[in-house]
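A protein chain is absent from this complex, but the other protein chains hold their places.
On to subunit A.
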Amino acid sequence: MTSDSPVIEATGLTLSYGTTRALDGVDLTVPAGTVLGVLGPNGAGKTTAVRVLSTLLRPDAGTARVAGFDVLADPQQVRRRIGLTGQYASVDEDLTGSQNLAMIGRLLGLPRAAARARAAELLAGFSLTDAAERSAKTYSGGMRRRLDLAASLVGRPQVLFLDEPTTGLDPRSRTEVWDVVRRLVADGTSVLLTTQYLEEADELADDIVVFDTGRVVAHGTSDELKHRTGAQTLTVRPRDRADTPTVLQVIEQVTGAVPTLDGHGTASVPVRSETVLGTVLDLLTTQGIALSELAVRLPSLDEVFLALTGHATQTEKEPVS
């Protein structure tokens, strides 16, 4: 495997549970050293895709190579190079943190002392040293998730699968998990991350694919996806409220649309391209108007998701009619 070939390459993955098509021809590519965010609502097929790529499920059709090996032909080779953190923490609650990690070290062939040393090293890296000798069932949600992440790192994987790593965590624990992921990527690990949180994909992912009903409905960087819907917003706020009429007039002149004005004196108008920014700035500067805000805002990924799939991100929160 050359260093520039992708670490994950999947083509046409298809998998049905009975009559439900969990995956319906999914293509994915993750270049080495990058993070792919798989975004989608519950039941979109994200977890199924992770389970296929991590050799837990056989697809009905399609091929996938992970870290240079075919998941169907060489699953053991793939397993030597991956780490998996499931949707729910899959550590053993009856074992201590230290025992959980040492057990995995032993399973991976480390001698007893080396397994314990690796466990101690990971526990320290995840701020779990104080809880090392406590059984995992006494851990908080965030601690358990960190232990689960640590467990998937014992074998120093090249490719890490994180299936909704922060679902159910409080904001502080979520930020901690994000920091860990960033450090892993800095060390050279490639990551495939599924999430329902657009903010999470925005924060961590180099590339994003959007899943809906077993299909990839959009693919690109966060910015590309936001551009795709074309709904950008120009916002302008003069430093002096007295300049507001002039500002409104200039905006209308440049964009051809009537801007709306909010209570703070900010004028905003939908625009098709951020190039209007320069024109507006030039005109306002020549008229000697000082600005406290001037921006073209991309839509949030939430808005993008809604535009792409026709429904909101968290389907379970929609009222049942």
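Simple rule for what comes next: a contact is a pair of C-beta atoms (placed from the backbone, for glycine too) under 8 Å apart; a residue touches a chain by one contact, two chains touch by 3 or more; residues count from 1.
Note that contacts and distances are computed from a predicted model.
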*Absent chain per UniProt: "Pyruvate dehydrogenase E1 component subunit beta", "ATP synthase subunit a", "Sulfur carrier protein ThiS" or "Transport permease protein"?*
"Transport permease protein"
*asked:* Touching the hidden chain in the complete assembly: which of A:R79, A:R145 or A:R237 does that?
replied: A:R79
*Identify the residue among A:G109, A:P171 or A:G263 that touches the chain left out of the display.*
A:G109
*Could you tell which one of A:R183, A:R239 or A:R272 touches the chain left off the display?*
A:R183
_Touch list for subunit A against the chain that is not drawn_ = 51, 54-57, 76-77, 79-84, 86-95, 99, 103-104, 106-109, 121-122, 124-125, 127, 135, 151-153, 155-158, 180, 183-184, 187-189
